[in-house]
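One chain of protein is taken out of this complex; the other chains stay put.
What follows is chain A.
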Amino acid sequence: MRAGNPSARTAPAPLQALALLCVLLLAGAVSPDAGDVPAEGPDDGMPVLRRAAEAADEVAYSAVREVTGEDGESDLLVRVVNRPGDGIALLPLEGAEDALVVRDSSLQALDDSLLSTLEDVYAVRDAGRDELGGRNAHLVEALRADGTAAGRFWVDAGTGVLLGSSVYGERGERVLGFRTTGLEMGDEHWPDHASGDEPWGDVLTGGEREELREQGWVLPERLAWNLCLVDARSTSYGDQRVIHAVYSDGLSQVSVFIQRGRLDTGSPAVLRNGYLGTGTGGSGVTPQHDTIPGGDTGRYHSVWQADGFVFTVLADAPAGLASSAVTALPGPEDSGFWSRVRRGMARLGFL
């Protein structure tokens, strides 16, 4: 281009404007929302919650626990019997199902991780005294950075037993929770016959997790800014290893089950564009990967395959949190030409 060409002088201006626009768009794209940052605060409610965690391992009690959804109606009604050292027994009050005993000896570390994550993500405030089920309780609130409540806990003032909790969405709607009524001290309701279960015993250490990542397993320490890996376990079905990664913000839990392999070609997940999950309200099915957790009861699950692994996500969490967890993982495989080329580029290390 010759120096005398007028366009030689005018060309940089649009380019500069375009570059400025790109910078502004990129800056806007990466800047977090006001609430997407850890909340600062004195966390004066943490001692109350730690006392509740200790009480679960020290106090024998029985009570009726109601698991509730968004509308506050009872979704599940069970009698809970806590016997320190043995675990916690669940006796359905309706139906003919057997009692289930969850041995909680391995859950203490998980509780500690959850409480630590809760303290990191939210401002945990002691909101004073309240009443739940006719008992005096400490009310503890987990607040977001914008001051809205993400969760509430009611801890019995006399015994320290956790009487109830609630999780709220970003619009303030109640997503899920439970409340305890008819609290009685002692374990006289402990069932004579019960099936037992406990978390998978092979707890993965940090070194083992790093080794798995080097072998291609997708096991990030965070799925989102507020979803931290709080626990990782594994088990084996024959020669097939399954990793259970537990992510939490301290209030809700997202379980990611990862196993190497692929789904059968006749699997509903494969037939439905590589993805299958719960629909609105946690019921039904939908093939849309990024809109699965759009329900309102907080219980979601989804199955898909990607990069030689099969992912299964189960979540008791608000819709936004579950959605961010699902979309943070590798998306379902597409059989299109360019998707395959892009996947190959990634495997060859170009992307």
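Keep in mind that, in the parts below, contacts are C-beta pairs under 8 Å (C-beta built on N, C-alpha and C of every residue); 3 or more make two chains touch, one makes a residue touch a chain; residues count from 1.
To be clear about the criterion, contacts and distances are computed from a predicted model.
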### Message
Since a chain is absent, check the UniProt entry for it and pick the matching name: "Branched-chain amino acid ABC transporter permease", "Anti-sigma factor RsiW", "Peptidase M75 superfamily protein" or "Glutathione import ATP-binding protein GsiA".
### Response
"Anti-sigma factor RsiW"
#### Entry: Where the unshown chain meets chain A, residue by residue
65, 67, 75-76, 78, 80, 90, 92, 97, 100, 102, 104, 107, 110, 176, 178, 197-202, 231, 233, 235-238, 240, 244, 246, 253, 255, 257, 259-264, 267-269, 276-278, 282-285, 299, 301, 303, 308, 310, 312, 314, 316, 333, 337, 339-348, 350
